[in-house]
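For this depiction, one protein chain was excluded, whereas all remaining protein chains were kept in their positions.
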Amino acid sequence: MIKSASYTIEPLFMRLLLSLIAILFIGIFVALPLSVVFAEALSKGWRAYMDALMTEDARSAIKLTLLVAAIAVPCNVVFGLAASWAITKFEFVGKRLLITLIDLPFSVSPVISGLIYVLLFGTGSVLGGWLEEHNLQIIFAVPGLVIATIFVTFPFVARELIPLMEEQGTEAEEAAVMLGANGWQTFWHVTLPNIKWGLFYGVLLCNARAMGEFGAVSVVSGHIRGLTTTLPLHVEILYNEYNFAAAFAVASLLTMLALFTLLLKSIIEYYFPHEVKAF
Amino acid sequence: MSIQVRNISKRFGETTVLDNVNLTVHSGELIALLGPSGSGKTTLLRIIAGMERADTGTVLLDGHESLTQNAGARRVGFVFQHYALFKHMSVFENVAFGLRVRPKKERLSDKEIHRKVMQLLALVHLDKFHDRHPSQLSGGQRQRVALARALAVEPKLLLLDEPFGALDAKVRKELRRWMRRLHDEIHVTSIFVTHDQEEAMEVADRVVVMSNGRIEQVGSPGDVYHQPANSFVYDFLGNYNVFEGWKDTEGKTHLLEYETREEDSSPPPAPTAPSGWMKRYPEITGLLHKILPSLVPGVPSLLPPPKKKPRPTPNQGKPIKLFARPHELFVAKTPDDHEYVLATVTHINPAGPLVKIEMERRNGAALTAEVPKEVIDMLSISKNDQIYVRPKNTRIFEGG
Partner (left out) sequence: MAFPIKLKQSSVIPGFSLALGFTLLYLLLIVLVPLSGLFIKTSTLQWQSFIDTITAPRVMAAYKISFLISFLAALVNMVFGLIVAWVLVRYRLPLKKILDAMIDLPFALPTSVAGIALSTLYAPHGWIGKLLTPYGIQLAFNPAGIAIALIFVGLPFVVRTVEPVLQDMDKELEEAAMTLGATRWQTFTKVIFPYIMPALLTGFAMAFARGLGEYGSVIFIAGNMPMVSEIVPLVIITKLEQYDYAGATAIALTMLIISFLLLLTINMLQRWNSARMVHD
């Protein structure tokens, strides 16, 4: 089972020990929490499970989550394509800075990500007054959720495409232009086919995060049940009400989404290893 | 340290990498394992080093079975093809590594280590680079560091895996000469693996030619070149030309499709009617005829052409292949009594001590001859000329 002894390998007992430690570590920290979700979700039986997912609030949470993702992801795809086009097909001053800027959301706490929008659009802020006059609501309303989600997830597509397109270089595009193609034609017929799996992979990760974001959305949402609760927030509400089975039922939906994302991710990594930068 | 390889075999899955290999290396020898990729030479080297295990057979180092000891205990030094230098350590630390990892009891003092390392670095002419890092060195320098590192632990056996493979031609040549000199100084039993036959011939005391997991021949460079045991060794150790031929009933070899003077494709010149005095003195004309045509080709013969020798028929002989090295071919503008084949010059490469002539025969076969420049000039051979070629020495291997 464990690789046969060769010149540069540690003694058998060491290998067994290390393997055991690794398996236990993953088992305790990943496998167990995963199982808990499903075990608890079904702890009151199938009926209760289905009921929990069918409540008014649950359904509107699902709808809201889908809506937010449906807006945020395409926006970020456009951004990702534009940013990677600019960065990988051209040489210009400040490229480094731009790339660092794109990485920013990854290093900012989700809570702060939400906070900045509350400061910008909330009451008492610069724009807050103007918005109130016009009866526009951004935070504590769906637009706020969308913007916060966009902020948190916009790096994903770009980060996936940039190394991929960097590696592919500019020759194909230059050739197309020399042959008379304009920008859109070049992009559509030459670039896009080359990056389609990287793009899909980026969309996958972006979507998973968009649907699963909690911290940032929590700050901007105001937790108004039925109106501004996405699925991750709904989980929190149910849990805080000690409605554990229902909370886990909803959580199981999100978990299945995560597992499905991981499955697709693995498939793409397996069949197209050169076109995706894992993680 | 002497080495005895006995009946070593190894398979990787379906492929037999080494097939019952036997070899003896005497103490102090410098041996080359020569062969194409896939011949098993590197695997054999690694088995001797203890880095891999054979399926069957044993390796005796100085008469002792060594399968149980690790390479460190075997006192075997190994130099890798890509050097395997420790990038995060300086040159000095790299060379000192083997001395630093010794168990406390056997370890030398820091001062001693310093002395030894600097001595070795001086030996390989890198003492001034002792605090550089591998990334700051050229390929040839890195190779010397790898060698110094292996020598630091005073191995009784030095193994080198394609040591010069990753370097460019000029550096390779220099290092080859240098390694030969080093070996003459240090006298450590050394085995190196190479696919470059020139390298093996230039450096080694003895060459082990391998192919497909078997040893084809073992001998001094002269032996394997001039007395190859079989067609593989012959082929691997240099260029050659092939002629189809056959052996007649008397054991004489003949070329297939040859031409001789009698077979010259140009029609014999029409004999002119002998004029007066020639008729009267046939002995003189006979003599003249004998002399003149060979001195001044093209002189119409005054006498009717001599009777043709009956050409032996190929069908009665055993078909064989004759092999000749490029420098063993004889070229001429007109044939004489020997058997020649006709070929068209396709390319002349004047670079080098001998001029290389590439030719193509009428049947499409290619020939390469190496000929001194003077011959080219004298015969004024140029591209697209038709010339006659014959092998001076040939070698025949049973089974073609």
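Letters A and B mark the chains in the order given here, with residues in each chain numbered from 1 onward.
As a convention for this text, a residue touches a chain if its C-beta (ideal position, glycine included) is under 8 Å from a C-beta of that chain, and two chains touch if they have at least 3 such contacts.
Keep in mind it's a predicted model, so treat the numbers as computed, not measured.
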**OP:** Specify the residue from the set B:L61, B:A150 or B:A324 that touches the hidden chain.
**Re:** B:A150
Original post:
Can you name the residues of subunit B that touch the chain not displayed here?
Top reply: 49, 51, 70-73, 76-78, 80, 82, 84-88, 97-98, 101-102, 134-135, 149-150, 152-153
Original post:
Taking the full complex into account, what residues of subunit A touch the chain not shown?
Top reply: 1-3, 7-11, 15, 18-19, 21-23, 25-26, 28-34, 36-37, 40, 78-79, 82-83, 85-86, 89-93, 98, 100-112, 115-120, 122, 124-126, 147, 150-151, 154, 170, 173-174, 177-178, 182-183, 186-187, 205, 208, 211-215, 218-219, 231-233, 235-236, 239, 244, 247-248, 251, 254-255, 258-259, 261-263, 265-266, 278-279
